[in-house]
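Here the complex is missing one protein chain, while the rest keep their positions.
Order of writing sets the labels: A and B. Residues in every chain begin at 1.
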Amino acid sequence: MRYIRPLSIEDAVGTLASSARTAAILAGGSDLLVRMKGGFVEPDLIVDIKAVPGLGDVQETAEGFRIGAAVPSAVLGENTALKKAWPGVVEAARLIGSKQVQGRCTIVGNLCNASPAADSVPAMVAAGAKAVIVGPSGRRTIPVETVPAGPGRTTLAKGEIIEAILLDKRPPHAGDAYLRFIPRTEMDIAVVSAGVNLTLDEKGAVKTARVALGAAAPTVLLVEEAAEVLVGSKLDEATLERLAKVCSGACRPIDDKRGTIEFRRKVAGVLARRAAVTAYQRAGGK
Amino acid sequence: MNFDPRYSTRNFTAVGTRPIRPDGIDKVTGRARYGADFNMAGQLVGRILRSPHAHAKIKKIDTSKAEKLPGVKAVITAADLPDHTNGDAAMYDILDNCMARKKALYDGHAVAAVAAIDARTARQALKLIEVDYEVLAHVTDVDEAMKHGAPLINDAVFTEGLEEKPVKPSNVTKRSQFGHGDVHAGFGHADFVVERSFRTEQTHQGYIEPHACVASANADGTADLWVCTQGHFVYRQHCAQLLGMDASKLRVTSSEIGGGFGGKTHVWAEPVALALSRKAGRPVKLVMTRDEVFRASGPTSATSIDVRIGARKDGTITAAEATLRYSCGPYAGSWAEVGAMTSFACYRLENVKTVGYEVLVNRPKTAAYRAPSAPMAAFAVESAIDELAKMVGMDPVDFRIKNAAQEGTRSSYGPVYGPIGIGPTLEAVKNHPHMKAPLGKNQGRGMACGFWFNFGGQTCTDLNIGMDGSVSLAVGTIDVGGSRASLSLIAAEELGIAYEHVKAVVADTSSLGYNDMTDGSRGTFSTSMATISAARNAIRTLRERAAQMWDISVDDVAWEHGHAVARGEKHGNLGKLSLKEIAAASGTTGGPIAGHSELVADGAGVSFATHICDIEVDPETGATRVLRYTVVQDAGKAVHPTYVEGQYQGGAAQGIGWALNEEYIYGKDGRLQNAGFLDYRIPVCSDLPMIDTQILEIPNPNHPYGVRGVGETSIVPPLAAIANALSNAAGVRMTHIPMSPPRVLAALEAAREG
């Protein structure tokens, strides 16, 4: 086993692409080290990307925000502009693990771990976030929902690294929110979760909406029917009821040690409804 | 020596104060050494290979490849732990649990072990051991295991305690029964009867420190063991017996212990570490991973309990009955028996009957967990009592007060009670401001009572007075949560000196006589009794020395407030001699001054508690939140009240975790699915409110200072207190612990539909 710390993204990609055996990318390590400890992975090469310039930064650009792959969640929580623009994404990122884990974990790692229960992913999907991928054949930008292929699997090719997550600049009257259900108040993996992102028109009616559910299917679900329910509404009671119903219906959950199918179905709707109300209020709706 | 343990009233000076514990500074600076913090020169790393199957015959183990791996110094299997148990069935079970002999009986059962130069090599070596298993049908559920046709875990088990000896083997090792009166007649007099069935899932003690030891076996047949344990003398006996050594040749030193709660009263890996060390000829350090702790150590019984209680219109209970089925893991135990004994111990009952069944399942060997077996029985009984109070139309506290056991009551398990605290805890709860605080929407309040026996046992203590007058107290009971502070207070009290002049240590097994382990809430109860006895013996010597210094009769010397005082007119001019002065002269008056004590601490007073809990339910998700919690418990005499409060709070928190989220989850394959702190969910800081405590002091007549054990009872009431609160908050009666959100939501939905 070797540990290397490349100083450029090209170096990192080159090393990963040319590595004959199993290689692992290390940013926050909060998933990788747990898997190594449990004997689930034994990489021959660990590529620590934290020394690559720019990967540890959050940049505010003309188009929005660019969040480097090695930025820990705790840093996102300290970025006032990002929190103001995308409170749902930031609160989701701040729900991953404990304070201790927050100091290390990254939303890119959360995405690439490809767990259907990843906290930041439904929020990012709802936000329409994009992933900037660097690989042997150059750069490409794809919607985050196309990164996970199934539990523990991604669509990334050999040698590819997600360099950054892009979030759009916010128009006026926009808000997002993320809620998850856990049995305790902290430290648990989401049993089921919901992210909602809304923009409103001048009259306070929903103009655009994205609704995503976590731990409700093998990958995060973008529920387009739920968005259609919301668009044009002011989140009246009937709309919220329909939202909950549509979300519950869209779930394809499993029974496991964290929850039952019935529980996940029911609570997915409850959370979507509650998240929608919060997102609406954040967007300035009443 | 004659020691009178009877209680007499006194004005305390040291006892009841709250000084800083003597081991505290090492624990806040990181210097305290726990099980894994000790190292020896040349030590190897030990690791254990565990069965991935719930039930499997071990056909063959091939260790040859592992042995050839460079850096591997020893590989052992059951063949390296020959049977020295001489027909002692309980010890044979311990041996088999340490290393499976013929069958792997649960997921996580040890089958082989290695010692290697480092952890990486040891891990690699485990992968090279080839075990040929024949997988057998398994059963992990307590009710399923009792059914006819269930897979048999041990075909040599024929149920004991039945009127007729069974002809077929079964998974039920024993039936036990307690009670008195005629329950059939009693139910005939009842106007109201509650009858319900309950289930509780298996939980783990959840101590934060995994089991850890360093074993060093020498070529001359002696050995040293450094280990985190609740009872180093017991570990010595068990390890020596399993390894075929003289107990005196094995010195066991207890490390600081990072939590035990009953889970460190049994040997697990220690005999394996010693066997590895013996084979490798080098010290071996063996530390369990958290996964191993969950899969292979600890847990409580899972239970299935039926309760039936009847009462008259006036609220008098006429009959009470319970059938309790407790899982034991794959080895015989007495867990249901204890549950059956405790079930109705809080009440004064004319007609009562409890029956317990010990059930074998393919799960880890059940271990004690804080008031073992009592919380599950209390959950069932106290839930039913609450329901019955409602049917009768009485306040639940008044209903319990009306039926509470008192001094002179014949307990449901046999003995007649002396002065006890159940009534006073209920009166205190009735008058507690918590009971009158307003509640909001979706909120409810519940209360419940709990009982625990407490234990005394064999105890040995040395108290040595230095030439400077300071006191070294050597005890043999492990300090699990501040007992060195409380025992130093006891020594200071009895000798009449300042707490700061006493230093208590836990001695190793070569330095002190045998001590039972710290269990049964006995640490402070029994060792304080032995410490008082030792101090009184030292005082006798101090008086003799003072008499010698004054050249008067010892009969004329009294001991008052840390001084020898000459009694009588004729000695009026002699003044006083302090302990320090007598100690300083000891070299010329007969040598070192010490007091020793060896005793069996009988008369541990039974303990009662009543808890109050407010919770809030989210009706849409089944999530619950504990808003307020109050513990009222009898301590006899609180030696160090802060640590007594700590025991009350800690037990309540564990009970809350058990009630709401903690459970072993097995898959259909019989494998444990949540062997880690991520999915075995013990309460975190943000889950809990402050936990208020009220200490009652009803002196134990069998202890000089009136002390009772305080460690365990606090885990008994929470399961029922929370279930009762939930019932009041949401109108659903939960009969399955833990009351996790999916279960609560399902119950709420069922109630809405029904």
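Here is the rule we go by: a residue touches a chain if its C-beta (ideal position, glycine included) is under 8 Å from a C-beta of that chain, and two chains touch if they have at least 3 such contacts.
In the analysis below, contacts and distances are computed from a predicted model.
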| item | value |
| --- | --- |
| Per UniProt, the name of the complex member that is left out, chosen from "CidA/LrgA family protein", "ABC transporter permease", "(2Fe-2S)-binding protein" or "Tryptophan synthase beta chain" | "(2Fe-2S)-binding protein" |
| Contacts of the hidden chain among displayed chains | A, B |
| Residue of B:652, B:672, B:723 or B:747 touching the missing chain in the full complex | B:652 |
| Contact residue for the chain not shown (choose from A:21, A:84 or A:99) | A:99 |
| Hidden-chain contact residue, picked from the options B:37, B:160 or B:306 | B:37 |
| Sole contact to the chain not displayed, among B:106, B:261 or B:357 | B:261 |
| Residue ranges of subunit B at the interface with the undisplayed chain | 18, 20-21, 23-25, 27-34, 36-37, 120, 205-210, 256-261, 287, 289-290, 480-482, 642-643, 645-646, 649-650, 652-654, 676-678, 682-686, 688, 690-691 |
| Absent chain, residues of subunit A that touch it | 1-3, 5, 26, 29-30, 33-34, 36-38, 46, 48, 50, 72, 74, 97-101, 103-104, 185-187 |
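Quick note on the criterion: only the chains that are shown with their structure count from here on.
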| item | value |
| --- | --- |
| Interfacial residue positions of subunit B with respect to subunit A in the complex | 123, 291, 620-623, 625, 660-661, 665, 673-674, 677-679, 681, 683-684, 686-687, 740-742, 745-746, 749 |
| Subunit B partner contacts - residues on subunit A that touch it in the complex | 38-39, 181, 183-189, 191, 256-260, 262-263, 266-267, 270 |
